[in-house]
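A single protein chain has been omitted from the complex, and every remaining protein chain is retained in its original position.
Chain naming follows the written order as A, B, C, D and E, and within any one chain the residues start at number 1.
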Amino acid sequence: MAMHQLVEYTEASAEVRAVYDDIMATRKTDWINNFWKVLANDPVTLRRTWESIKQIMAPGALDPLIKEMIYIAVSVTNQCPYCVASHTASARNKGMTDAMFHELMAVVGMANETNRLASGYQVEIDEQFKQ
Amino acid sequence: MAMHQLVEYTEASAEVRAVYDDIMATRKTDWINNFWKVLANDPVTLRRTWESIKQIMAPGALDPLIKEMIYIAVSVTNQCPYCVASHTASARNKGMTDAMFHELMAVVGMANETNRLASGYQVEIDEQFKQ
Amino acid sequence: MAMHQLVEYTEASAEVRAVYDDIMATRKTDWINNFWKVLANDPVTLRRTWESIKQIMAPGALDPLIKEMIYIAVSVTNQCPYCVASHTASARNKGMTDAMFHELMAVVGMANETNRLASGYQVEIDEQFKQ
Amino acid sequence: MAMHQLVEYTEASAEVRAVYDDIMATRKTDWINNFWKVLANDPVTLRRTWESIKQIMAPGALDPLIKEMIYIAVSVTNQCPYCVASHTASARNKGMTDAMFHELMAVVGMANETNRLASGYQVEIDEQFKQ
Amino acid sequence: MAMHQLVEYTEASAEVRAVYDDIMATRKTDWINNFWKVLANDPVTLRRTWESIKQIMAPGALDPLIKEMIYIAVSVTNQCPYCVASHTASARNKGMTDAMFHELMAVVGMANETNRLASGYQVEIDEQFKQ
Partner (left out) sequence: MAMHQLVEYTEASAEVRAVYDDIMATRKTDWINNFWKVLANDPVTLRRTWESIKQIMAPGALDPLIKEMIYIAVSVTNQCPYCVASHTASARNKGMTDAMFHELMAVVGMANETNRLASGYQVEIDEQFKQ
């Protein structure tokens, strides 16, 4: 289990295939990436995670591309190589340009810097921010 | 130094006042929040940090409101209370609605969850993401 | 030093060998993993770290398998690939089933999500939790 | 929105009350803690988060108390004060003794230490852990 | 247990007092800070933690003041308010000047920024760094 099996479509249970089919239909793609193939070892978590992501990443008050960029911001902050690679690819597919990516990285870098300045200087929250 | 002095405008050096003036002019506001007042203990870092933020947060390929929401995403992930409070207030001033904030939080939460599933299941990066 | 030497048993000092012997005896195994071989470059840290881990991971109010799963929870949260791989292997050796691992991952993922919701929504601690 | 309203039961919509009722029934308690009252500003996230937690924290291959301790391990690692306070209280309600808590903290502390030793010494994953 | 008792010297066991005495003698101070008073609820962890810190923070290849500043760098990065406050006070007692603190913060902030640029841009390690 240190290395987890990839559950391929052809060998998947009907329960897993149903999720795979929905992923491909929702994303208008014909392949499943490793994250889902590994998660399929636990069909309950596979389904819950997919249903949650499908609901959260759908168009709403925020555009799906903006949501992908927020996903990248978190993944970069957490130093998750898989997540950075996969969500950068997704964002590119949804229309993220080089210029948008560069600005995204600049903001993420800066936020990580000032987060620590605020912590290190023990800055107290202004009354104006508590209203 | 465990608790750092707030450098108020009236007692600030000309060098610090110049930064304060630029902050207020750029943000179209008449007050300076604690982050800058504390950072003013080190005028070199005050200036460099402000100049960088001013450049990074300006309109570009991404809208300033989107940039504020990315800032929140990072600050929430890092558990920085000051940063969450100040950038949530800034984003609201720039037009973030309740609905936008709720979706932002949903994405940030989900990304933090799947970042760990990817790590815990030791998922390998798909060849398709390496192109 | 960017890449650190692995100190193999046959070339190790008596001081290092004593720790290696204790590791193998305590764990009922006949090999030493890379973590210890690298740490052996600093025999003082090697000994202190091993003595601490030996004391902490021993049976007590919590079962050693539970302790391994807590170790995985931390390692996954911190995105430490080596630690995830090694402690997942250790937990499996101590009896962790697939079902247990899947539930562990589900809890770790969920906790990382709600940690950020609590931070992002700036939730204040209930009086009931302060007693 | 910098500070979020607590949605009390008496003023909650039927949709929110239904979740509150299920939380109290499932947990055999007569009050709702601030996390849920704040999340209730977004009924969609409230429901999805509660349904996920209810499913994940239920008895299974792991005991609910073990799951609460894993939740604490993550929350402590992430430095989330609200989450540490609330899940420590929950774990105590489910039977966590002082001795169990002390051992939990010892493991969490040690794991955070060795995670960094593995990172700093750039330890490579043993072949034995890749099987 | 959500809130942990402070074990005061006058009510402490002989075992705990011995550690307290060693802390005060080593640090040439006449009081014990809350970290140790809370940890004293678990005398085993109290002793192990103190013995480790005493060994690690002693003069060696690095000066004790440098070690305190490294401690601050980690604590700021992890957003640990207690640790930032206590180690900033310790460093000041050991001679950290305002100028040193300001440079420390600048480096910590910058490192947190470039860590994310390296992650976000998926930079591969140069061969020259692997030697």
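Please note the rule applied: a residue touches a chain if its C-beta (ideal position, glycine included) is under 8 Å from a C-beta of that chain, and two chains touch if they have at least 3 such contacts.
Here the structure is a predicted model, which means the values were calculated and not measured.
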Touch list for the missing chain, restricted to displayed chains, reads A, B, C, D, E
Per the whole complex, from A:20, A:36, A:71 or A:101 the residue touching the absent chain is A:101
Of D:16, D:39 or D:76, the residue that touches the missing chain is D:76
Subunit A residues touching the chain left out here are 79, 85, 88-89, 92, 96, 98, 101-102, 105-106, 109
Subunit C positions in touch with the non-displayed chain are 1-2, 41-42, 44-45, 48-49, 78-80
Per the touch rule stated above, subunit D touches the missing chain via residues 72, 76-77, 79, 81, 84-85, 88, 104-105, 108-110, 112-117, 119-122
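The working rule: only the chains that are shown with their structure count from here on.
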In whole angstrom, the CA-centroid distance of subunit B from subunit E equals 27
Among subunit A residues, those touching two or more other chains are 2-3, 41, 44-45, 48-49, 52, 77-81, 85, 88, 104, 108, 110, 112-115, 117, 119, 121-122, 129-130
